[in-house]
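For subunit A:
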Amino acid sequence: MRQAVILGLCFGVLGAMMVAPPLSGQSGEIVMISYAGPSQEPHRFYLVEPFQQAHPGLTVRLVPDEAGEYVARVQAALAASRPSPVDLAPNGEPPHLRLIGLGLLERTNTDLVPNLKLAYQAFVEKSQGYGVPATYSLIGIAYNSQKVTKVPTSWKDLWDPAYRGKVGLTSSSSNLGLGFLVAAAKMNGGDEANLEPAWQAIRSLQPFVIAPNPTALAQLFEREEIVIAPLWSTDAAVLASKGLPIKFVKPQPGAIAIVSFLSIIKGSQFTQIAHELLNRVLSEEYQSKAAAKPYFFGPTNVKVAVPPEAADYIPTTLNEIRRLQTVNWPVIVPVRAAIVERWNREFAR
Partner candidate 1 sequence: MRSPRVGTWHQAELAAPAVVFLIIFLAIPLLLLFAFGLVDIRAARVVPGSWTLEHYARILGDPFYYRIFLRTFWMGLGATIFCLLFGYPVAYLFTRVGPAARQVLLVLILAPLLTNAVVRTFGWMIILGGQKGLINALLLRVGLIDEPVRILYTMSGVLIGLTQIQLPFMILPVIAALEGQDRSLQEAAAGLGATWAQTFFHVVVPLSMPGVLTGSALVFVISYTNFAVPALLGGGSFAVIPTFIFEQISALLQWNNGAVLSSLLLGTAMVMLWLFNRASARLLRWTR
Partner candidate 2 sequence: MNVELRGVTKRFGETTAIDDISYAVPAKRLVTLLGPSGCGKTTLLRLVAGFAAPDTGDVLLGGEVITHVPSNQRQIGMVFQNYALFPHMTVERNVSFGLRMRHAPASLVARRTEETLDLVGLRGLRDRYPHQLSGGQQQRAALARALAIQPRVLLLDEPFGALDRKLRLQMQVDVKKIIRQLGITTVFVTHDQEEAFTMSDLIAVMNAGRIVQSGAPMEIYDKPKDSFVADFVGGSNFIPVEVAEVAQDGLNLRHGTVVFAVPWAADMLVGQRAVLVVRPENLRLVQAGQGSGGLAATVTFVRPIGPLLEFEVETATGMRLKVASVRARDALPFSLGDAARVELADPQACTVFAV
């Protein structure tokens, strides 16, 4: 009899745990996806902290996730009619488009984001009405200036036999990998719709080191596992700020610029208040801090000037901005799964 009671209690508690809504919804905790490592600092210091001061009782938890691992969790929660476990997330253009397609982003209520008027309209257009263009970063070449004596100028320099086995890449499931794939295609006479030349070229780049994500790729520089790699300008800047001999170049015919949109996730219980975070991310205050040393995130606010020491990482002149390569993401995004599969079949070891 007593056993039955205890058993009943156990199941009661378990049941309650499963049925009860997640505690985060009630305690006022907003969950926001962020970058890993030091790149997370602008979010923490210049976005979350001022926000929390303005709203005592509300906390924002930053969760590092560079590979969009949260998406599956959101999808699963929505499928089970539960609130999303994630409220906001920054996404580069490719996943931004993908998430719009999957219906996982909340449309932006422009009334609640007055700072949108200060953003470059070209970037705002790219957002397709979801989220706000928070920053942009470049994909260029990072290299160890002690091991690489000839300053690279073009993507082609990655294929220099001198660096064989010391080239780092990330798989094409990351934006970095995807961007590099497109760059390699264009350089070899292909384009977004014809990636075959890229596959050929990357095959001839073997053996190279494949990092699971951009942060890990940056770590490989630290440990001197690699001497040269396509990398985010922001990650290269952080490495350099640590005193490592890492330099960043915007290669010919041009670095690839990818805008990062901060968006509210479907199923969030904080859609209203989260808009304030979208507004804050566009503020001059945040934008200027994120564009400053050592992060060098490209500012999307027209009023924020690029600091001079950022010249290595962010285009400063109109000419430079013109030379930036953009990718026709709407062509790439629908076939992303196939690209990843191809990558695995080609290079998975």
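Regarding candidate selection, all candidates are chains of the complex that A comes from, given by their letters.
Throughout what follows, a residue touches a chain if its C-beta (ideal position, glycine included) is under 8 Å from a C-beta of that chain, and two chains touch if they have at least 3 such contacts; residues count from 1.
The shown structure was predicted, so the numbers you read here are calculated from the model rather than taken from an experiment.
The candidate touching subunit A in this complex, chosen from 1 or 2, is 1.
Subunit A contributes residues 3, 7, 10, 67-69, 71-72, 75-76, 78-80, 102-103, 165, 169-171, 173, 177, 209-213, 216, 219-220, 223-225, 336-337, 340, 343-345, 347-349 to its touches with candidate 1 in the complex.
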